[in-house]
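Take this structure, written in structure tokens, and hold onto it; I'll ask about it next.
Left out: one protein chain. Kept in place: all the others.
All chains are identified by letter, namely A, B, C, D and E, in their written order; residue positions are counted from 1 within each chain.
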Amino acid sequence: MSFLFNSNRPQPSSQEKIAAAEAEIEMVSNMFNQLVDTCTKKCIPPTYREGDLNKGESVCLDRCVSKFFEVNVKVSEKMQGEAAAKQGGAVGGGGMFGS
Amino acid sequence: MSFLFNSNRPQPSSQEKIAAAEAEIEMVSNMFNQLVDTCTKKCIPPTYREGDLNKGESVCLDRCVSKFFEVNVKVSEKMQGEAAAKQGGAVGGGGMFGS
Amino acid sequence: MSFLFNSNRPQPSSQEKIAAAEAEIEMVSNMFNQLVDTCTKKCIPPTYREGDLNKGESVCLDRCVSKFFEVNVKVSEKMQGEAAAKQGGAVGGGGMFGS
Amino acid sequence: MSQMDALNRQEQMELQGRMERKQMKDFMNMYSNLVQRCFTDCVSDFTSKSLQSKEEGCVMRCVDKFLKSSERLGERFQEQNAAMAQQGGMGGGR
Amino acid sequence: MSQMDALNRQEQMELQGRMERKQMKDFMNMYSNLVQRCFTDCVSDFTSKSLQSKEEGCVMRCVDKFLKSSERLGERFQEQNAAMAQQGGMGGGR
Partner (left out) sequence: MSQMDALNRQEQMELQGRMERKQMKDFMNMYSNLVQRCFTDCVSDFTSKSLQSKEEGCVMRCVDKFLKSSERLGERFQEQNAAMAQQGGMGGGR
């Protein structure tokens, strides 16, 4: 998701570099947490007749991951397109505290 | 939402002043995020037949913002009333770690 | 929930000790927030005909707390069992950034 | 809390500072959850832009009930937590 | 914001740094909520591993609509916030 972190500043400080790396890891980690939440809701019925994943659930989870990545690519492309259309301004979306 | 930040201390330190300002901004920002979440759930049906907002959705969103602010005013007045009734103690609500 | 915080390091620094204590408090506080969320959803119907808790709601809340603790004990025992089965490795669950 | 005993005076003050910030954050979260919940449950008519008196009454009772629930849950939670600590089980006692 | 006036130059810079980090975090949260919401509403067929064109269209319109909603809500929010500040009510005005 590196499009989020294109900084134009010449020499980032140590703290800025750490913060950027941290943000990048957090982005991936957030995405994983959302994936777990979304895909278990889609694929695991709330009955729990057995503790193991059955065949149908397993296949559903695999496909859900695949589709979730595809959706992420589509959405991020679209957002980049929008940001570019606003001529390269900071990606701000509906942000309230735009500088 | 300044009622939340009435500090009685005489001379706040730099860190305290920054933290207070930060908390105030966060409060507004939280409120906005909740508003987006609540009003899109109320006003945007999950069908997405077109990407634009139609007339009905737009009007619903506008009214939702208006009502959301009204509810915030009512709730904060009520909470201030409750806090005052407990004779000016810190606004603690159901907090677990009251000092 | 002290099983989470068994550090093997000999002499924790001040910052580590504070962070550990903070994490422990946060764990309890998280658990309380989840409890409030879960038990009000289970016990308080969204109609609000009166502002007071009626008898049925009060009793339901009390029992909900009791069962919520029991579930926490069961789940944490199970997770400890799983962690022990993986011979005492760090309790990592589905963590993505295992070191 | 088991590990708090081991903190010296200065560490306790640092921890307390953080806890105060956390408490404020928790309060703000509680407040916005409350607003969101009562709004969602009580306001569903968007044919006008001001709150109907019926909706307002519902919101007030909702807040009332939610605060009373939280208070009751807090009491029960602390009882259980204390009981648990005595048994030396999960939860870590002071 | 009422208390920001009281900050000196250095404090304002510190605050601004924190706000930039917060803004990035908010953007990431907005982004992942958007993905989760549009995925949940538009993707329900797990008989194949690639997105159907019908699903893709739905996701694109969902994103579009959500961004427009957020923008509109942001405008209304700021109007209301400004109006409130003038009345000296809740919300604290600049």
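Simple rule for what comes next: contacts are C-beta pairs under 8 Å (C-beta built on N, C-alpha and C of every residue); 3 or more make two chains touch, one makes a residue touch a chain.
Keep in mind that what you see is a predicted model, and the values were worked out from it rather than measured.
Peer 1: What chains on display are touched by the one that is not shown?
Peer 2: A, C
Peer 1: List the chain A residues touching the unshown chain?
Peer 2: Those residues of chain A that touch the unshown chain are 1-3, 5, 14, 17-18, 20-22, 24-26, 28-29, 32-33, 35-37, 39-40, 43-44, 46, 48-53, 57-58, 61-62, 65-66, 69, 72-73, 76.
Peer 1: What residue numbers in chain C mark contact with the hidden partner chain?
Peer 2: Touch with the absent chain occurs at residues 4, 19, 23, 26-27, 30-31, 34, 37-38, 41-43, 59-60, 62-64, 66-68, 70-72, 74-76, 78-79, 82, 91-99.
Following the convention adopted for this analysis, only the chains that are shown with their structure count from here on.
Peer 1: From the options B-E, B-D or C-D, choose the one that repeats interface A-E, i.e. more than half of its residue-numbered contact pairs are shared.
Peer 2: Residue-number overlap above half with A-E among B-E, B-D or C-D: B-D.
Peer 1: In angstrom, rounded to a whole number, how far apart do the mean CA points of chain B and chain D lie?
Peer 2: 15
Peer 1: Return the distance between the CA-based centres of chain D and chain E, expressed in whole Å.
Peer 2: 25
Peer 1: Give the residues of chain E that touch two or more other chains, as numbers and ranges in rising order.
Peer 2: Where chain E meets two or more other chains at a single residue, that happens at 19, 22, 26, 29, 60, 63-64, 70, 73-74, 77.
Peer 1: Counting only residues that touch at least two other chains, what does the list for chain C look like?
Peer 2: 25, 28-29, 32, 36 - these are the residues of chain C that touch more than one other chain.
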